[in-house]
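With one protein chain removed, the remaining protein chains of the complex are shown where they sit.
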Amino acid sequence: MTFDVATIRKQYPTLQQEVDGRRLVYLDSAASSQTPEAVLDAMDVYYRRLRANVERGVYRLSEEATGRYEAARARLARFVGAPSPDGVVFTRNVTEAINLVAYSWVRRRLGPGDAVLTTAMEHHANFVPWWHAAQDTGVELRIVPVREDFHLDVEAMEALLADGKVRFLALGHVSNVLGTINPLRELIALARAANPEVVVLVDGAQAVPHLPVDVAALDVDFYGITGHKMLGPTGIGALIAKPERLEQMPPFLTGGSMILDVSAEQVVWNHPPHRFEAGTPMIAEAFGLHAACDVLDELGMHEVRAHERGLVATFVDALVAADGVTVYGPTDPDQRSGAISFAVDGVHPHDLGAMLDSYGVCIRVGHHCAKPLMRWLGVNATARASLYVYNDVDDLAPLLEGIEAARRFFAR
Amino acid sequence: MTFDVATIRKQYPTLQQEVDGRRLVYLDSAASSQTPEAVLDAMDVYYRRLRANVERGVYRLSEEATGRYEAARARLARFVGAPSPDGVVFTRNVTEAINLVAYSWVRRRLGPGDAVLTTAMEHHANFVPWWHAAQDTGVELRIVPVREDFHLDVEAMEALLADGKVRFLALGHVSNVLGTINPLRELIALARAANPEVVVLVDGAQAVPHLPVDVAALDVDFYGITGHKMLGPTGIGALIAKPERLEQMPPFLTGGSMILDVSAEQVVWNHPPHRFEAGTPMIAEAFGLHAACDVLDELGMHEVRAHERGLVATFVDALVAADGVTVYGPTDPDQRSGAISFAVDGVHPHDLGAMLDSYGVCIRVGHHCAKPLMRWLGVNATARASLYVYNDVDDLAPLLEGIEAARRFFAR
Amino acid sequence: MDDLYQEIILDHYRRPKNRAPQLDGEDVHVHHSNPLCGDELDLRLRVRDGRIDGLVFDGEGCSISQASASAMTDAGLDRDLDDALALAEDFRQLMHGTPATRPDDLRDGVVFEGVARFPVRVKCALLGWMAVRDAIETYLAGASDHAVTYDD
Partner (left out) sequence: MDDLYQEIILDHYRRPKNRAPQLDGEDVHVHHSNPLCGDELDLRLRVRDGRIDGLVFDGEGCSISQASASAMTDAGLDRDLDDALALAEDFRQLMHGTPATRPDDLRDGVVFEGVARFPVRVKCALLGWMAVRDAIETYLAGASDHAVTYDD
């Protein structure tokens, strides 16, 4: 099957709009993706036909809603290659998934003398929770630096692991700023060589939407995803975990549904994954995420990757060749995903973003929630164009046009 | 304006369905309410026209989405009488709102020698977080018992407050099992008399959908609400707090958006409410909750209450008069809201629920996430019918019919 | 409704077999509960020569849970322990939609087939059967007491 972007685009209502008479060119999917009709339809099924709470009702609306909520869990497990739905905990977003692990694993088990290893390439979601836990518990936070070639510094990582104190590794799969695809197997093997007991969390927010991911093959303990970046709705994400890890963990948020029994004397926690889903869950959102997995699997994740790989090569080459443009990130399309950060000489990213908006082009400008990386790049902000299934080469010209216009407009 | 239920019902797609040729009678709004078209439309505006991430974009989609996300915050503040949107933190549900306070206030500030006071009437969401915090911190958990008349035992509460050790009071506004409306002002005054510094959290999950609520007049420190019970979408709730309390609190979930600056050495937290909203928020859900507040205010919360007051009186009277039915909860409609728990002689609630389902009537059966209260009632489970704006007296006959059928069917 | 509440089920509910609070010479007592529905079940087992020689239940719960426990005791009595374990597994499969391989041995247990279509009620029907399995395993492990709480 060829990747027919024109047909795909029709499924995305927001993309049907014009801005000042120009086609809307959405190049900000790394921040949040568009939502296809199929996902909106799935949520409508819930709101219009099965609107009831789940996990507790004995009437048919609730039974069917419960069945579909649990089916969404199984669907997501299948989508990411998790061995069992019991290892899938629905959260609000990947940020909460990571915090769950910070509270119920790291803060409960690690202390002075232990170290958590993360990297200078992380989104704040995979940095601040460890920083905060370190502050509170006396755990040491170690940070793998980034090399000039926009990859993690493997030698430095080895040195940080050498004393065997690293008991927890928190690593991004794909950088939201540089697009770098980290060689997870190699990096995890390094950590396990230094300490076979090391527990590994991977932030997959930028990977699962764009690459075929198989968490079982990666053999990680925890893997976080977020729905709104993978064609799904806002308000839902998930922690994918080895079920035995969840078994070992006390709950994080507590309340209804996550208990078996409650009295003044004793509370009996429910089994995972329910132990970690306190209160009424994101029901409509789970229906939507189910449909998003369907849409992506129908396109085929290998095909999605192939499409984006081709597109990112075209975009990166064009930007590298453009006057006054500097790209931050690997140029080899095999090593990168579709988030492309760049700077334009003499134009502040903010001004560039505003200019591009007037061309109907939506890009992100700022620190992209990756301040440690910005410090390393030596900039306050970058511009970032990012690609997804509904983007195509025809999105490149308006981007270049807007960049050139900004360069001329702001030339001092 | 009279309360025109026939017209109101047309706005609720799920209620247009038939079950086995019978009109669907939804009597489970205390678990989750139906969603009107206006709320679905508001979410469509986001997904179909303004689909972009918020708080960070400089292009128009994102700017407008951000404006509306923040407008939802202001709208909710206005709806519950909060003095400022800065005191409104969006959460996934009320359970998370309460956990936020458990983690960022109680666990951070209270310890051995301090006591938290809650009640035997609470939903697990307002019980287990305190129980869990008590386990971890050595804080003492005290529990106000329930009187034979289904109200809290005020004398016992005074005794529990007498030694002045209670530094935190967690109290439900309306019981989800008994329907009891707690006399908040009186109870809070008692607690403040014993210790003027006591910090008060109210679980308003069952109050805000059904009664006019003015949190400023109640003068509570924290007030929790949940969207899916007030005509809103799943996946959103809120903590309404005095802004100065939020200022005093360290963050709970950490990650993007809730920081000002991040480096290995230092993290600068953002100001409230953003400090407590880590990662991409529930954007579409906020649009929906905004519309839900509009729908309720158009109906008028005094009118909603008057409608439900009349209806609950009719339902309770009829159930009390029915053969073999026992109602748990106040019978005076001035003291209660529309959640009506009851038992039917010789029929297990589960069997009753199944029988009613065959009559197209949706009720909840079980422990209603209130095990401590079930213990006090001396039952494992109750049946619960609950009322809302789309219910009317014509919903009573099918309920009574189903109850009578179950009684006959299961008579031993 | 009719799929769920067959007449035989109601008979077991109204006139349960082997329902008793005590069992003379009991070897094992297990308590199983399902907090969602508030089903509670006490099961007592006496074993002689590797055979179920006594089996009584007591408890509280919905008609399905109580009737199924009654039918289970009827089908389980006088069986070898291994055989009873296999039969419990057959019933579990039945509840997950697989036709029973030993319908005759399940006796009235077969009429619970229709429950499989009501996911929330499957746990109720399973309660007695999971309890007898647990009781036998507890006995084989050399213990005399066990309590289990099910999630929803």
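Read from first to last, the chains carry the letters A, B and C; within each, the first residue is number 1.
Here, a contact is a pair of C-beta atoms (placed from the backbone, for glycine too) under 8 Å apart; a residue touches a chain by one contact, two chains touch by 3 or more.
Because the structure is a prediction, the values reported are computed rather than measured.
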item	value
Shown chains that the omitted chain touches within the full complex	A, B
Of B:Val58, B:Val325 or B:Ala354, the residue in touch with the unshown chain	B:Val58
Chain not shown: contacting residue from A:Arg49, A:Arg192, A:Arg245 or A:His348	A:His348
Candidate in contact with the missing chain, chosen from B:Gln17, B:Thr137, B:Asn195 or B:Asn270	B:Asn270
Hidden-chain contact residue, picked from the options B:Asp20, B:Asp163, B:Glu186 or B:Asp261	B:Asp261
Interface residues of subunit A (partner: the chain not displayed)	348-351, 354-355, 358, 365-367, 371, 374, 379-381, 409-410, 412
Sites on subunit B contacted by the missing partner chain, in the whole complex	55-58, 63, 66-67, 260-261, 268, 270-271, 274
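In this text, only the chains that are shown with their structure count from here on.
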item	value
Most contacted chain pair (by C-beta pair count)	A-B
Remotest chain, subunit B as reference, centres from CA atoms	C
Distance from the mean Cα position of subunit B to that of subunit A, given in whole angstrom	31
Touching two or more other chains - residues of subunit A	56-58, 257, 259, 261
Sites on subunit C at which at least two other chains make contact	35-36, 118, 121
